[in-house]
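For this view, one protein chain was removed and the others were kept in their places.
Here the chain labels run A and B in written order, and each chain numbers its own residues starting at 1.
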Amino acid sequence: MATYIIRRFFLMILTLIGMSILIFVMLRLVPGNISDILFDAAGMVNEADKARLEAELGLDKPIIVQYWTWISGLMTGDLGYAYVSEKPALDEILPRIPVTAKLALLALIFSVLIGVPLGVISAVKQDSILDYSLRVFSLSGLSLPSFWLALLILMAFVHYFGWIPIYTDKPASIWHEIGLLSIPALAVGFRASALIMRLTRSSMLEVLRQDYIRTARAKGASTASVNYNHALRNAVLPVITIIGIEAAFLIGGLIVTETVFNIPGVARFLVEAIRWRDYPIVQNLVMFIAVVTVVVNFLVDMAYVLLDPRIKYDD
Amino acid sequence: MTSTNAATAPAANPKAATPAEGALLTVQDLTTYFFTRQGLVKAVDGVSFELQRGETLAIVGESGCGKSITALSLMRLVPDPPGRILDKSRIVLDGVDVMKLDESAMRKVRGNDISMIFQEPMTSLNPVMTVGDQIAEVLLLHQGMTKAEATAKAVDMLRLVKIPTPEQRVREYPHQLSGGMRQRVMIAIAVACNPKVLIADEPTTALDVTIQAQILDLIVELQKKLGTAVILITHDLGVVAEAAQRVIVMYAGRKVEEASVEDLFGASLHPYTRGLLASIPRLDLIRGAEDTSPGRLQEIPGIVPALHDLPKGCAFAPRCTYADERCKAEYPAYEEKRPGHWAACWKSEIVAGGTNG
Partner (left out) sequence: MATADHQAELTRAGANINSSWSRFTYYVRRYPLGAAGALIVIAFVVIAIFAPFFATLDPTTTNARTSLAPPGGQHFLGADFMGRDMWSRIVYGARISLMVGIGSTVLGCFFGVIIGLLSGYYGGWLDLITQRFIDIMQALPLLVMALLMAASLGPSLENTIIAISIPIIPHVARVIRSNTLALREMPYVEAAKAVGMSETKIAFRHVLPNTIAPLIVLGTAQLGSAILTEASLSFLGLGVPEPHPSWGRMLSESAAEYVRTAPWLVIFPGIAISLAVFGTNLLGDAVRDILDPRQRS
């Protein structure tokens, strides 16, 4: 067990190192040198200026040195300077994290609260009209782009209330903040809930076919007890694993939803940085996202080991 | 031991509807159909029998003959849809008409008055619950015990089914136990509430040969200790000989023969039963393998007919060496051919005259 965790941990570190190389290479070696782009963007014409710019950004050094500068900076919390604001990248990124984290958490809660119960109902009432409607509902969740759903929600607000819920920097209270965030969170969470619902349904159907369900019924347990004490406890295990995939889903949804709702979070900031070709920000933000997804997946794996008594890694 | 059981297939004989005095379980005209895409499947078709207190009744037949569905019907656990127990069926357990109970009253019967051991010990226990919790569950449901009492009783039950170090095992999960141990746990669950009837559906089939005997011995021993009546469902006549007093043979959803174990093994009156008996390996026969064919291990030619597409006459006729035109046209009456020995066969007298095998 301990060996498994250690091995899994080292794999995670290895993945992150590989990730950092991939991000670095993708941003440096692809056509369109950063200094050229910046050079054009800044409207400079003088070759000397360009050389000065390259030196300033450390782009004249060998690629390995550049990579090392970045990584050692990451370790010490020095992420370099943003091109656009010329402020330390860390100061640009850090304040934007809490709102995105809250939004993501809220969306995850929504997706679980919607997805798991509907998935269970759909499975228990398999092949009924209700099941068919819920399946179409979940499939539509996977098919609606979350930015469009967000726009539709905006439209509904405009139409019925005449105003748009705008996220302000200083919400009056925690409830006010949750209220403001829950609308975009719903737009993101709906799509994620569809995934959870589909998985819960198929996992639940699989479990309901098992022999131990018949055993539970033969004991005289009620349908509710069979469904919830026996079936759901087994069926949620694979659903937990999907939370890792959910993290990726949520981040994708957050990127477009923060843009639509003008929420000053990291996800929207990434898009802005990409548009402005603010590479220190892009590089560090993408790395941050990679760390979050990889760590979430690691934690999910660990949680799974704890929750499923059958799993024992003693290799 | 000998029952005055009487019912004819396919139609129930109204005169036979008087249950014998003191029968623990009376099943009359049990009919379970499956309404499937392929058509109507008559899984159990008008089966009647009685079970006396403390008795072991075996139900034998090949897979697909309806014996497991009979067991599930007694528990009223037939998956619905597609299955349904028809309303004409009567199941009377100790004076209570089980068919008339509503679902919540039926739940109080299951696991308490009548319980069941399944064929697959590997998959019949919930993998994410401890063994103790699974035994305790049935006690909490029916005995009104507290959690602590139920857990303590669970340890006793594990001891009763001869699991070593029960105090430790009670906290373990099914995957930590061997197949034989899991079947012991299943038995512990089944007998925890001291049921009137215990149904054992192929309890040893999935186990190693060496374990099979141990589990069977355990069931026999517990039955004597607890006085439970047992319905033993099996395809293995060796198991029948060892554990049962009376046997019902089923074929294609119907009862084709019923007799005491001695009578059935001594002089069976149905060619299907003869076929089953001939397919048991016997050491004395194997040693004398050079003997002429009647001594050889035989298998019944052909396969069990599809239940949604049964022939008009006797369902066994297509596989039967004795069958003639009448067998193919008309279903044989289920009659008492000898005292306490019933069979549904037009040719039973010829069968009785022939050599066994």
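Methods note: contacts are C-beta pairs under 8 Å (C-beta built on N, C-alpha and C of every residue); 3 or more make two chains touch, one makes a residue touch a chain.
Small disclaimer: the values here were computed from a predicted structure and weren't measured.
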Q | Of A:Leu74, A:Ala248 or A:Met302, the one touching the omitted chain in the full complex | A | A:Ala248
Q | Residue of A:Ile97, A:Leu205 or A:Val305 in touch with the missing chain, whole complex considered | A | A:Leu205
Q) Among A:Leu154, A:Ile240 or A:Ala303, which residue is in contact with the omitted chain in the full complex? A) A:Leu154
Q: Go through subunit A and note every residue touching the omitted chain.
A: 11, 14-16, 18-19, 22-23, 26-27, 30-32, 126, 132, 135-136, 139-140, 142-145, 147-148, 151-152, 154-155, 158, 164, 201-202, 205-206, 247-249, 251-252, 255-256, 259-260, 262, 270-271, 274-275, 277, 282, 286, 289-290, 293-294
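One rule holds in what follows: only the chains that are shown with their structure count from here on.
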Q) At what distance in angstrom does the C-alpha mean of subunit B lie from that of subunit A? A) 55
Q: Would you mind writing out the residues of subunit B in touch with subunit A in their complex?
A: 75, 77, 104, 107-112, 115-116, 118, 120, 123-129, 137-138, 141-142, 173, 175, 186, 189
(Q) Which residues of subunit A touch subunit B once you look at their complex with the stated criterion? (A) 210-212, 214-222, 230, 233-234, 237, 308-310
